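Have a look at this one.
Removed from the display is one protein chain of the complex; every other protein chain stays in position.
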Amino acid sequence: MSDKIKLTIDGRQIEVEKGTTVLQAAGSLGLDVPRYCYHPGLTIAGNCRICLVDIEKMPKLVTSCTAIAADGMVVSTKGPKVEDGRRAVMEFLLANHPLDCPICDQAGECRLQDYSFQHGQGGSRFEEEKVRGLKQEPVGPHVVLDTERCIVCTRCVRFCQEVTGTGELGVFDRGVRSYIGVFPGQQLDNPYSGNTVDICPVGALTLSEFRFKKRVWELRNVPSICGSCARGCNVDLGTADNRIWRITPRENQHVNRWWICDEGRLSYEPLDVRPRLIEAQARRDGKVSPVRWPEALDLLAARLKECRPEAVAAIAPATLTVEDLYMVKRFFSEVLKSERIIVPEKLRGKDDGILIRADKSPNAAGARLLGLEVDAGNHRLAALMEEAHAGRIDAILVMTDGQVPFLDAAGVNSFVCVITPFADGPVATADLALPAPAYGEFEGTWVNFEGRAQRVRRALTPPGVALEGWRVMEELMRRMGTVAPSATAGDLLAEIAAKVPSFAGITVRTIGALGVQVPS
Amino acid sequence: MNGELKVGIEFEHAAQGLGESTLKEIDRAIARYPRKESALLPALWLAQQEQGFCSLEAQKQIAEKIGVSPAFVAGVVSFYTMFHTRPVGRHVVDLCTTVSCWLRGSDDLLSQLERKLGIKAGETTRDGRFTLRTVECLGSCGTAPMCQINEDYHEDLTFKKIDTILDGLK
Partner (left out) sequence: MGALTEKVLTRNLHHADQPDIDAAVGRGAYRQLARALTMERDAIVEEVKKSGLRGRGGAGFPCGLKWTFMPKDSPKPRYLVVNCDESEPGTFKDRLLIERDPHMCLEGFLISAYAMRASLIFIYIRGEFVLGHNTLARAIEQARAKGYIGGNVLGSGWDIDVILHRGAGAYICGEETALMESLEGKRGYPRLKPPFPASYGVYGNPTTINNVETLCCVPFILERGSAWFAGIGREKNTGPKLYCLSGHVKRPGVYEAEVGIPFMRLFGELGGGLLDPKRKLKAVIPGGSSAAVMTASECDDLPMDFDTLMARGSMLGSAGVMVMDDSVCMVRACERVLKFYAHESCGQCTPCRVGADWIHRTVARIEAGGGKQGDLETLVSVCDGMIGKTICVFADAAALPAKSFVAKFRDEFNDHISLKTCPMRAGKA
């Protein structure tokens, strides 16, 4: 049974699945038919009318987002008739538009700007007074609305109806007075509200947290993975001045489609606020003082050598990369001949059936694939602390970017080494503190809850010298045993792929931009 | 004539939500249709019958019953000209000003009405007795000019005729 049809677009033949729209078919030929209301993740509205194309034997121009490709169809996406049509639509779109690009946050990624450059005409013939609307109206904790810039494409309304099912947004009134808004007294506060800003093709919806912070052309987008939960949404980190200014979703149909949650979107915010651990520091005779890295590592190795191997434990959360956890495991099994590695469990809320997972560890699946058990209920962690209090534990290696449940370094007699990016956590009571890179500063592999290996990428330079967990482990092994150092996290992944069957074939290349499923 | 056009519907609150009997009527309306969403317009009519307008409280109650969001209901309410989003006068005078009524003198009728009531189209008299609106064609062009006052059509209007009608409305 043939479910393919052939059509011609701008003189080029193409074969597509039955049911494909002309716009999609044109897209697969690399033709960028302009669109405002069309979004692949939403139902088709066909209301903006900018995607007009000419189809042979059809008397009128047709919106390509609504036209289903048919066998033998001959389509033009260019030519005077199409250009005239688009120019007319463009003029209508801009007639009441405030043309306030210099103060609009959308500037630089505004489809009105883009298409009016390509399809518009210079100057407006609209002589009437522009329709006035609502300006800078906060419609929710994260979203600000400007109805004068709005073209009522209803992408945001459909998003809230179809993706989140929350329906906070509606179109009110009709005709030229139509406007988007929330029900009076209610807010656009669903956990995914920021996506409405991303899909807004114009500057009508902007993100409170990003408004007026940076011009988008000043940002360098680094593709990465969100670390806020076990979904592992694909994101772009918008960086400039060695900071993340915003996080936006990166389309990945296997993971997060086009969306991310607000928590993930704003997960960069604490990075700028929390105090950083800039250099290694050691507590000697009750006094904390900075130490240079080699010295710190020597000190750590020396202390560990003094310990009973079975009385050394690691707390290694699944925010660490596969590379980190692998090396922790190697260090314990090869040097200490011990398996006292505890991967704390981090649960909050519920799986919401959209993206958000209760499991807040981005690499819990990766830990399990390495043979590390996630500590359900954190019972082992609690038991470890009890033992530490009882003086039965000699040393604890804590690798964390936050607080560790039950950990009270001051109350234990063990030697506590904390490897962390931040100075506000357990550093204060640690015997030795080593700076680690924060989110955005390290590179490595995370495996999401569905077994997809993905690359979290380095977009920023850490303040001071920070070493990833795996590098610290390598250094320790060199000091306490032997190990060939890996040049990069990628080299290490190659080793993991060779040695751990669950990761067979997983390389930086096979992971690519969109990740790869680990062998089941 | 060519003045500023500003968007924004004024939605208003009522002192309280819809009463039990209206809510029961809404349930009955829902039961009449193959699918409950069809009962949205009938439900809004019932709300307006009780409260004189479709209050925010009523919209929320109806949204709950129909299974849609309040914003969706507000979108529907504001689409249709007969639903009021804020309180109106006891008598809503909808004067048709479309072509046939205009040809038969609706302009004069409008200015006479505005003078008599002391309000402009779109406004409500201070005593809450009348709201005056201009509306588009009411399908009564053969008996133009005409107006609708609440549910009733008044046709072949002269100012004298409407004057008498209005005086008879308390």
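By letter and in written order, the chains are A and B; residue numbering begins at 1 in each of them.
Heads up, the rule we're going with is that contacts are C-beta pairs under 8 Å (C-beta built on N, C-alpha and C of every residue); 3 or more make two chains touch, one makes a residue touch a chain.
What you see is a predicted model; the values in this text were computed from it and never measured.
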Just to verify: which one of A:L23, A:L42 or A:L93 makes contact with the chain not shown? A:L93
Using the definition of touch stated at the top, determine which of A:L42, A:I151 or A:V182 touches the missing chain. A:I151
Suppose we count only contacts with the excluded chain; which residues of chain B make the list? 1-2, 5, 32-35, 37-42, 44-45, 66, 68, 75-76, 79-83, 94, 97-100, 102-104, 135-144, 148, 151-153
Could you list which residues of chain A touch the chain missing from the display? 44, 46-50, 52, 59-61, 66, 85, 88-89, 91-93, 95-96, 125-129, 131, 151-152, 171, 173-178
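The rule is simple: only the chains that are shown with their structure count from here on.
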Can you work out the whole-Å distance between the CA centroids of chain A and chain B? 49
Touching residues of chain B toward chain A in the complex: what are they? 2-9, 11, 56, 59-60, 68-75, 78-79
Residue numbers of chain A touching chain B in their complex, please. 128-129, 131-134, 147, 160-161, 166-174, 176-179, 181-186
